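The structure that follows is given in the form of structure tokens.
Every protein chain except one is present and positioned as in the full complex.
Order of writing sets the chain letters: A, B and C. Residues in each chain are counted from 1.
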Amino acid sequence: MSGSLADVEFALRSVTRTVLDNEKYFGDLDAVVGDGDFGYSLARGFEIVDAQFDDFDRTDPGVFLTKVAMTISGRIGGTSGPIWGTAMLRLGSALKGSDTFDAADVVAGLRKAVEGIQARGKAELGDKTLLDSLVPAIDTLEQQIEAGASPTNAVAAMAATARQAADDTAKLQARRGRASYTGERSIGSVDAGATAIAVILEKLAQDYQAR
Amino acid sequence: MSGSLADVEFALRSVTRTVLDNEKYFGDLDAVVGDGDFGYSLARGFEIVDAQFDDFDRTDPGVFLTKVAMTISGRIGGTSGPIWGTAMLRLGSALKGSDTFDAADVVAGLRKAVEGIQARGKAELGDKTLLDSLVPAIDTLEQQIEAGASPTNAVAAMAATARQAADDTAKLQARRGRASYTGERSIGSVDAGATAIAVILEKLAQDYQAR
Amino acid sequence: MKKFVNDPKQFVPEMLKGIALANPDTITYVPEYNLIMRSDAPNNDKVSIVQGSGSGHEPAHVMAVGPGMLDAACPGDVFAAPPADYVFETAKRVASDKGVLLLVNNYTGDRMAFEMAQELAEAEDIKVATLFIDDDVAVQDSTWTVGRRGVAGNFFVIKAVGAKAEQGAELDEVIAVGEKVNSVTRTMGIALTACTPPAKGAPLFELADDEMEVGVGIHGEPGRRRAKLVSADEIVDELLGAVVPDLPYASGDRVALMINGLGGTPISELYLLFGIAAQKLADQGITVAKSYVGEYCTSLEMAGASLTLVRLDDEIEALLDAPASIVNRIF
Partner (left out) sequence: MKKFVNDPKQFVPEMLKGIALANPDTITYVPEYNLIMRSDAPNNDKVSIVQGSGSGHEPAHVMAVGPGMLDAACPGDVFAAPPADYVFETAKRVASDKGVLLLVNNYTGDRMAFEMAQELAEAEDIKVATLFIDDDVAVQDSTWTVGRRGVAGNFFVIKAVGAKAEQGAELDEVIAVGEKVNSVTRTMGIALTACTPPAKGAPLFELADDEMEVGVGIHGEPGRRRAKLVSADEIVDELLGAVVPDLPYASGDRVALMINGLGGTPISELYLLFGIAAQKLADQGITVAKSYVGEYCTSLEMAGASLTLVRLDDEIEALLDAPASIVNRIF
């Protein structure tokens, strides 16, 4: 099994749509103990990705993702701009230099993205950030691929893990980001970023199914 | 029938009490189309009258009222300070120079008070001010006295007239004071000052009854 | 009631005490008369300028005391003109050989208090004159009322007479300048929420979530009409539509434009309104030569704004440019 630019375009279209459709929902999640701008910030960036979708450099899948990443960090403010921009930049860099990639490249690229997020934001697992659903989801993806699952099934499993992990963030106390100032009061509500990862992956799994 | 300092003290105590007891009510009346401070303004002035009640110069009933009037215009702000202060000053001046007065002196004094209010505030009857209940009430007092009524009955009749006239101010459009800016919107609610006169006279009538 | 307050009856005195403690070197506070004055007043080479009015409009007028502006202010309680005695005492304390000018926003209570005070002052041979400010175009039918109200435009009158007085002008010259500025100044306001006087503890009126009060007074008096809340662009159209034709201001005019906050509106929104208004005036050929954005004359914590235009000439512009500093300062 190998992927190409078309696969990246397909996935990115799905993510973009989900972010734009959930602007209000993501914002409401962030308002519980954060400042409510998470949905707005992401949407303002992905809005531009959407508008310029056809214009990004398509030399190869990695270059394409790199250019998208620069748009995102150039336009999204707050915590999410650097976090999401860095993540996509690292993933893009990992895929650069070849017209195709395989599932293992994707997993390796996502691991690099996580490293990038940690370099920027200094968060550990358990600090109640998007890492808490993203990292277990990547673990699941890796296991599925090693077990020989189809991309569709692998993404579906990944989404299920992310959802469970996102819901579990309700038990955690926020230790990074705006929500951390509330201390124990952050316990009881899910993390906005972690939930966004789950929502994005669930939609991606659906789209794969329907592809 | 003739009156003395004791009668003035009796009446003033009644008025003072009514003003203090109705601070909130008078303010609410003024808030409908005015700025809601009428009750507060009157109360701040009469509070001092109350506190200093025993200290005012008691040379004669007129001097006593004059001193009270000066306290009122020295402390009450808004429209009510000059209006009520001037009214009491004129009434006091009219009664000055003698230890006693008769009912006709009171009517003449109240007429002077009305002139004072008009000199200060330039309001005509029908402009929806306290004059619209005060003037008919004085008319009734005069008629009652001419007809030989007792002070108690005269004041009761006066209060009844004031109440009716105050209620009738609801039909008028305000042409003076803060309420006048609202134009036609002032129609439908009673004037705060006119109603205060009615409330004060009703309580005074009650107190006379119980004297 | 969402306020920082102890006993509501002490609201004004406690505020005045704060002003005094924040300006110990320049301001004298006389509690008996709610009096805030320049510590160096009176200056016998200068007409003294006094304004009193109800409280609740801060920074007007107690915080407008300082060189080039007011020599003294004596507020009444919230939304109530000061008692005549306060005004008289204030005039007496800042009485200078050149005279005292009393500035009065045109309301029934204020007119009466200042007229009484002027009589009392004249009886003591204090040279005193009174100037009424009435810039609010919202009051349309002034046949029956005491006339138009004085609102945010009073800042420009204070600034001009304050500067003129600092130049050593005579009382009649100072009055002339004040009357001139008042005659070319027009204001209209709009409220998005009501305000709550501390002693009352409840809002003076209710506005639904999607309503605004057009032409509101600064004491919670209802305005010209209640309307559905519209966009900032449309609101500016409404305000300019009332103010511009009133004088009228015309193509070729140079003006000062003020967007004044009514107390609860953040300055971000005021600059947004300013930008829209300046653009629309430019489109009509009217040049905004001086700009004022912020809180000048408020109505407690009311969310809302007013728009003021002043038609400039060289004299007025120079007076507005003259140095001045007041209690209410940034640094």
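Rule of thumb we're sticking to: contacts are C-beta pairs under 8 Å (C-beta built on N, C-alpha and C of every residue); 3 or more make two chains touch, one makes a residue touch a chain.
Keep in mind the model is a prediction, meaning the values are calculated, not measured.
*Asks:* Indicate each shown chain that the hidden chain touches within the full complex.
*Replies:* Across all of the complex, the chain we cannot see touches A, C.
*Asks:* From the listed residues A:V15, A:I76 or A:M158, report the one that touches the chain absent from this view.
*Replies:* Result: among the candidates, A:I76 touches the missing chain.
*Asks:* Per the definition of touch given earlier, which of C:I19, C:A81, C:V100 or C:I126 contacts the omitted chain?
*Replies:* If we include the chain that is not displayed, C:I19 is the one touching it.
*Asks:* Can you list, in ascending order, the chain A residues touching the missing chain?
*Replies:* So the residues of chain A touching the missing chain come out as 27, 31, 33-37, 40-41, 44, 73-83, 85, 120-122, 127, 173, 175-183, 185.
*Asks:* Please identify, in ascending order, the residues of chain C that touch the omitted chain?
*Replies:* Touch with the absent chain occurs at residues 2-6, 11, 14-23, 55-56, 58-59, 63, 159, 192-193, 209, 229, 231-233, 235, 263-276, 278-279, 288, 291-295, 298, 300-301, 303, 305, 320, 324, 326, 328-331.
Assume only the chains that are shown with their structure count from here on.
*Asks:* Among the remaining chains, which ones contact both chain B and chain C?
*Replies:* none
*Asks:* Specify the chain most distant from chain C by Cα centroid.
*Replies:* Taking each chain's C-alpha mean as its centre, the farthest from chain C is A.
*Asks:* I'd like the Å distance between the centres of chain B and chain C, where a centre is the mean of that chain's Cα atoms.
*Replies:* Distance between chain centres, rounded to whole Å: 32 Å.
*Asks:* State, to the nearest whole Å, the distance from the C-alpha centre of chain A to the C-alpha centre of chain C.
*Replies:* 55
*Asks:* Just the number, please: Cα centre separation of chain A and chain B in whole Å.
*Replies:* Between these chains, centre-to-centre, one finds 75 Å.
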